[in-house]
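Right, one structure below, let's go through it.
Omission of a single protein chain aside, the complex is shown with its protein chains in their original locations.
What follows is chain A.
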Amino acid sequence: MTHLYTTPEAEMNAYNFAYLDEQTKRMIRRAILKGLAIPGYQVPFASREMPMPYGWGTGGVQVSAAVLMPEDTLKVIDQGADDTTNAVSIRKFFEKTAGIATTEQTTKASVIQTRHRIPEAALSEGQILVYQVPIPEPLRFLEPSEVETRKMHSLEEYGLMHVKLYEDISRHGAIATAYAYPVKVEERYVMDPSPIPKFDNPKMEMAAIQLFGAGREQRIYAIPPYTQVVSLDFDDFPFEASKADHACDLCGADDSYLDEVIMDDKGTRMFVCSDTDYCAARRHAGHVGAQGIPEKESVI
């Protein structure tokens, strides 16, 4: 280290805006643009080492860093929640390295980085949703060879994807794939939507830009606004966006994706919205679920 005695300001200036250097951002932006031009196609990119382990969202962080502008407002969610480890640390990372505003409100954010969920509130034009992707290749567990899967994508040989769904039905009587449910984008590429619950699949036809970053696997792919995204299925076993058959116990919402929380060792369980912002906004508006208490009383 050259400067041992640095002021906080000088320390800030040691970082380029949003951590990555401009050449790296340029390379990532180029991959993003290519991804947007070919919806669902996995664009290879030279993923960088990030100050976090693989599997913690290195791909998503790089994509976010490349699209962030100083005037952006960032929201980070992990399984729908703003207050879990992954979300908190990534939010802090960008607060520190980009000095941008952050929010927990879906509607106020211009860039939303997400792990495993799409927010309940409909996204609008001008917003960007960045997904963290562990394994971008939907055919991976059926076909181990990357050479072969690339060929299958380029020749549109997607019969194998249905073999997986067939296996599900033959073993479980229904398509048991509940997350990372394969989709076909704009009638061309079969894509892994990252491990979001299949409940979120229909939301992927949205007004916002969706970007997917897989750091370890070095792939970026994208869905432009208003792009057709169809979940694969069989004629006699159509796709179903399923969720727990329950209403949120805190806010009473019956249209949101729920987390099941085990309360004790006697089998008591509670269902709550996985989207914490959605739940809080509903409770703020006066909705109360079966086990909830009105917001005013809950504030100590």
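Criterion: a residue touches a chain if its C-beta (ideal position, glycine included) is under 8 Å from a C-beta of that chain, and two chains touch if they have at least 3 such contacts; residues count from 1.
In this section, contacts and distances are computed from a predicted model.
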| item | value |
| --- | --- |
| Chain not displayed: protein name in its UniProt record ("Phosphonate C-P lyase system protein PhnK", "Lrp/AsnC family transcriptional regulator", "Fe-S cluster assembly protein SufB" or "Predicted aconitase subunit 2") | "Phosphonate C-P lyase system protein PhnK" |
| Full-complex contact with the absent chain, from A:V88, A:I169 or A:A280 | A:I169 |
| Absent chain, residues of chain A that touch it | 142, 155, 157, 159-160, 162-163, 166-167, 169-171, 233-237 |
